[in-house]
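Of the protein chains in this complex, all but one are displayed in their positions.
Chain IDs A, B, C and D follow the sequence of writing; residue 1 opens each chain.
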Amino acid sequence: MSDSKDFTAGVDSNAKKSPRRIVFITRRTSAQVKAETEDQVQTFPEVLFRAAVAVMTLAVVLVWIALMFNAPLEGLADPSHTPNPAKAPWYFLGLQEMLHYFPPVVAGVLVPGLVVMALIVIPYFKVNIEADGLFLKDRQLRLRIFYVGASALSLFLLLFKIYAALVPTLIMAGVMLVAAQSSPQSSSAFRRYLAARPLSYWVMTWFLFELVVLTAIGTFFRGAGWAFVWPWLG
Amino acid sequence: MAKTVDQYLDDLRGTRVWRSIFRSGTGSSTLKRALAIQQNVFLHLFSTKVRTRMLSFSATWYLGTLTLGTFLILVATGIPLMFYYHPSVPQAYADTKDLQFVVSSGLFLRNLHRWSAHAMVFLVFAHMFKVFYRGAYRTPREFNWVIGVILLLMTLLLSYTGYLLPWDQLAYWAITVGSNIASAVPVMGEKIHFLLLGGNAVNANALLRFYVLHCMILPLAAMFFVAIHFWRIRKDGGLYSHDSEPAALRANVATDAAPAKEAQ
Amino acid sequence: MTRYRYMPTHVGTAAHGCPAERSSAIASRRARSVFLPAVAVLATILATSCSQQSASAPVPKPTAFGAAIVESSGGKQIAQTGSLLPQPVVVQVNDKQGAAVAGALVEFAAAPSVTFDSPNALTDSSGQVTSNVSLGGMAGRYQLSASTFDKSHKKVELKIEAIALGYQQTLGRHLNDQYCERCHNPESTVERVSNYDNLEVKPHPFTEGDTLNKLSDADLAAIISHGGSALNKSALMPAWGNTLSKSDVQALISYIRAVSDPPSRSAGPVYAKH
Amino acid sequence: MKEKFTSLWQRLFGDSVRAFGVVSLIFLASLAIAPAKNFFSEWRHYQHGYLRMVRNRSDANTLQRHFQGGIQQIWLPELGVVDRCTSCHVGLKEASLTDVPTQPFRTHPVIPHKLDQFGCTVCHRGQGAATTVAEAHNSTLAWEQPILPAKYIESSCGECHRGPLPGTPQLNQGRNLLARQGCAHCHTVKLPDGTTMKATDDPPSLSHVADKTTREWIYAWLKDPQAYASTSTMPNFKLTDDDARDMSAFLIANSTPLPGDTATLSARPSSDPAAGASLYGESFCASCHAVQNAAGNMVGGDVGPELTRGGNKVKPEWLQAWLRNPRNYDPRTGMPHYRFNDPQIATLSGFLLAKTDSDLLANVHLEAATPEQIAHGKRLVSDYGCASCHEIAGIKKPENFAPELSHIGSKPVTQLIFLPGMPHTLPDYIAGKIKQPRTFSPGLKMPQYAFTPAQIDSLTTALLALNDRSNTLPPSLAVATTPESDYQPAGKAGKLMTDLACFSCHRINGHGGDMAPDLTWEGSSVQREWLVQFFKNPGTLRPSLIRRMPRFNLNDAEVNELTDYIMTVYQTPAIDRDSMPLSGYSQGQVELGKQLFYGKYSCQGCHIVDTKTDKGYIGPTLTHVGSRLTAAWIYQWMKNPQSLRPGTAEPNRGMSDDEARALTAFLISQKGGARQEAAKK
Partner (left out) sequence: MADETIKNDEVNRRQFFMKLGLGSLSIAAAGTAAFSYQYLEPNVLFEPSPVVNAGKPDRYPLDSVTLDVNSGIYIVHSQEGYFSLSAVCTHLGCLTAWKPELNMIACPCHGSKFEQSGKKIEGPAPKPLPWKRIWLNDDGDLLVDRSTDVQAQARDSFVRV
């Protein structure tokens, strides 16, 4: 048994079909992986020291903040006096801002529930794995779907006068239109970049955009009675 | 000639006691270094080697590491705070005041705890988006991503439950507003609200529940998932990098190289 | 971030809240729920710069100058600590001939805890300036000063004294009004006719510091409690020891010390402008 | 430069180990700041300052021995108070530190309470738990109540002490004003002892106002009550001309004539000013009513309305009917029924009607009212809550017309809306609101009062005492006050006393005014014959008083009725009136009494027995005391005057029984005979 036959690892680009990257069974030879090898370093000390430096830098920053700014503490909780506005912690203010527009079932349960579900299923969706540029295949069909979807969403937001969510949506739609007009051969690097963005990228970026805008509005632009205020005006 | 500190330390490392505790010993050989990771109960969650590329700041922005850092700070500051805190109404507020005014450095610890908590929420979000945009959730890291989402929710819950503990107006009304969102869940919303608060309103029961959740259940659960999260990094092939992907897959991922692929 | 709504020392300095101060307050209110040190730093800088800008009430420009300043009314008043003098202080600016000068600037000043409702004002047509005065929170003597400038910009100053009574002295004043004053105060009013003139041996008015300051607290207490005859003084002074408690007697003594003129040494510090 | 920086960066952070070393060092330095910050805390700074100050004093040793370092705390669990003020205010208990001009190191002034028992913030407010100046003294998000300014400090006394205190004139005045200025008509004020504050003023009923006055006067009055009478307690509602016109139209139209013959003149008002002034004086009208004299000074009492411009106000018919019997028009009035005869009424009404001010109504010209104006006036009258104070036919007294003030002293600052430029504190808000209520927002109904700055401070002080602490005080700490009684004497005599309005001046069994002596025990005090004579012709007892008992022109039956009632009912259990004889004392006792009177006790300093030699002007004249007072009363009075009349200026001399008996014997022998004897000689 001295045959030294070369084996090549089967590489399957469809990660959904064969989740293991290397499917390789043989009796007498060890695997040879034809993936590129990369330079590697020892975790100790290189990573550990860098991690220590990072954590200590963070700690120094936080220590200085803690030395300079006192944590907020207001008067004793008083169930009979609601402060105006009563705000949730900042990371929930996007949610609270939505509660301003939608019934609690939608804004408090449906939307966050869907967001969490969407986050969980991200790695299990084919489009996310293949990650082709959104408008590179089936351009016409996809564009049509995009037009319908984007205008339906915008119309819905407009009808309910949710400008805080409408504006980011329109901006995103505009950028996506630019992306649709771009191709991988574009001369501009930015357009090449846009053209290659897959669907998941667009959805996530839209979500991030909305999250930041709504949280910022809830945090800075909401005053007594959840009315819109400019943060620099009393 | 007197011995230097180094020599003393070397002697110490040579003793049986030391050797019985620290198996690997030090040294600059690759083996020694690998052993240092592998034989440490905490460090063995990591792989012994990482790709050089992943050390660069731009690859990860060290967001995961920093999140762990805030978590460690929170544990280190949270435990001392518990020594002066009674989860009862209205003593909780008085205790917070005492931490601010009479406990030596109590104000500093509380500040650090509070700001670190905010920092952790921010870092967790940043970490998630960074991972998403790098595509690092891809096979075989799907499950680690899911654990990450769970950890994100836990971070939010930890921060939220901690928000009530000072029992001031800010805390009380933030929790009142926040917990009422839960009662919007169809059918069982009221029940969830009732269970979460241990009553119909934010009161002494709610404070005790939030305290137990904040100091016991959630931190332990978070540590459990953090351990899995780290261990899965090693098991799923180390920190994700485009270039470590097989060429064919990489070609698919890095779509800007698509024309080249077709040319092949 | 902790925000202070109220700094007692700055009351009344800014008529309309500095806009930067307001915005910084808002910003820091946001910052309390948000982890945004940058905003807080900005707010702090704004707040600091604003507090330096806040100016006191504008000083009017005088249209005339006098040569002397005299008290019209309101001197030597007695009030409780921190409260308004019962009558406003009225001062008059005169020229060299003694005629009233209108339009001269009068500036009131005193220890920082004393407040005037018009600290700088121009004299009216009768040459007078009127100011309500609140005394400081410490019992004792307060020296108020009213000053004006003559033509050569030389300062002409008038000193007015007022007395602030603490709790014990107020109680003493109450007892004085009830039991002592009808004999010890020689002045009669419509409501209260003085008995002073009817007495063969004249009682000492409580302002008579020259005599009363020589007596120790123990002496005074003995006279009040045991009466004049017990101490070889006039028997017209009855013994109050069965009527007044020991603390009442102490209160009376502290009142006597507070109002005596010249001042008693044990009445404590004098509050004047720095 | 840039290269230098790069090379420094390279040298420090060139590789991970270098970065580790440098960052660790920075980390260590940063961590070390926290305990350092703690070490240089503010309270330590003050304690060091105190020790430095003390070092140079002559009593340094004592002060240093008393000094205790570290955070000091006064804990009052039953009040929920934790005060750490004494951590910086180190010398509060050191009696020798009175010469230190200001806090933090000055002795606390003498007060009746111990620091350890009451702490600091119970009186001064502020945040006791804090250990920094800013947090302890100022208002923060975490603590709204800053240190109470000294001028309001008496409000803290009022948290526990529910009655007047001799040492808190401002609080007492504020509480009086609250009740007297009619605040309690519109605002509900539930007092901490569970009662509700009652307004002590009694605004007149307007149901028959057209009988009394003209529409023009009502108009002028509504526009500016103080223009008619500067002492008026009616506030200025800042009405427009049209509103005042319509309200006056409604009030006149709504008025119903009083049944009975009140609309005709019984006699022409006489125009004899001298006789009028004399009757005005004899009747002691000035005890209750004030008139502004030519110099602008108010002369007279403040029980009844000011009469300076009374002639502008009342109709002559009404005035005469009123003088004849005020109770016909207003059954609850405090004005006595004088039993004037017709000539007297003519004289007095003429005198009073002459008190006019030609300017007052000069510019008031009102057209006949239209129904719309009357309807509008009615709406305004109910909108402004006039019926809260006045009885107005057809308009019900509104409930909860104005905000309740029972907890005003603890109102959260976040719930207040301040004027621009106003310090954001509760006392400033309350004072500002009392001073100029309408400036706070357009459309507010609270009228403008004519309070002096001192009155505003007093009112603010009284209102600040109505706070959460005063309402949740442990019962052991509350110092109750005797509630105002609503004592009313019974039977015919009772009716007579109401008719004569005795309670306007006299207090009996805790009810009534304080202008004249308390009559609760009058029956034990005086002899019957004297009382009869006194009712017929009230003489002067105290030479120094300007207010006296008026003559009511009572008939014998009325005098007997009253005297019998007083002699039987107003008896103190402490004295048996008949236990000591009114005569028959030995000459020796009388002589001893006389010696005591002029010698040991020198009573002549205040009283007059012999009008030739004695000059005392304070106490009642005693020339006739033997026929006025009972011996038992005199004896008890000698022994302990305060037991019979708390607060009387008569000192308790601690007399022996024999001395008291001798003085009684001497005084009871003074039956007006001294003068007669002198005359004989």
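FYI, contacts are C-beta pairs under 8 Å (C-beta built on N, C-alpha and C of every residue); 3 or more make two chains touch, one makes a residue touch a chain.
No experiment lies behind these values; they were computed from the predicted model shown.
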Chains still shown that are in contact with the chain withheld from the display: B, D
Sole residue of D:R18, D:H407, D:H424 or D:K671 that reaches the chain not shown, by the stated touch rule: D:R18
Contacting the left-out chain in the complete assembly, out of D:A32, D:A134, D:L444 or D:A557: D:A32
Residue among B:D98, B:E142 or B:D168 that touches the chain left out of view: B:D98
Positions on chain B contacted by the hidden chain, ascending: 80, 83, 98, 102-106, 109
Interface with the unshown chain - residue positions in chain D: 15, 17-18, 20-25, 27-28, 31-32, 34-35, 38, 70-71, 73, 75, 84
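The working rule: only the chains that are shown with their structure count from here on.
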Approximate Å spacing (C-alpha centroids) for the pair chain B, chain C: 63
Whole-Å gap between the CA centroids of chain B and chain D: 66
Per-residue overlap in chain A, given as positions that touch at least 2 other chains: 45-46, 50, 59, 63, 65-67, 69-70, 72-75, 78, 81, 83, 87, 89-90
Residues of chain B whose C-beta touches two or more other chains: 97, 108, 115, 118-119, 168, 170, 174
List of chain B residues in touch with chain A within their complex: 30, 33-34, 36-37, 43, 46-53, 55, 62, 65-66, 68-70, 72-73, 89-90, 93, 96-97, 100, 107-108, 110-116, 118-119, 121, 125, 128-129, 132-133, 135, 137-142, 145-146, 149, 152-153, 156, 159-160, 163, 166-174, 176-178, 180-186, 189, 201-202, 241, 243-249, 251-253, 255-256, 258-259
Touch list for chain D against partner chain C, complex: 98-102, 106, 109-112, 134-135, 137-142, 144, 146-147, 149-153, 166-170, 299, 413, 420-421, 423-425, 453-454, 457, 543-544, 546, 599-602, 605-606, 615-618, 642, 647, 649, 651-654
Partner chain B, residues of chain D touching it in the complex: 34-35, 37-38, 71, 73, 82, 84, 129-132, 135, 142
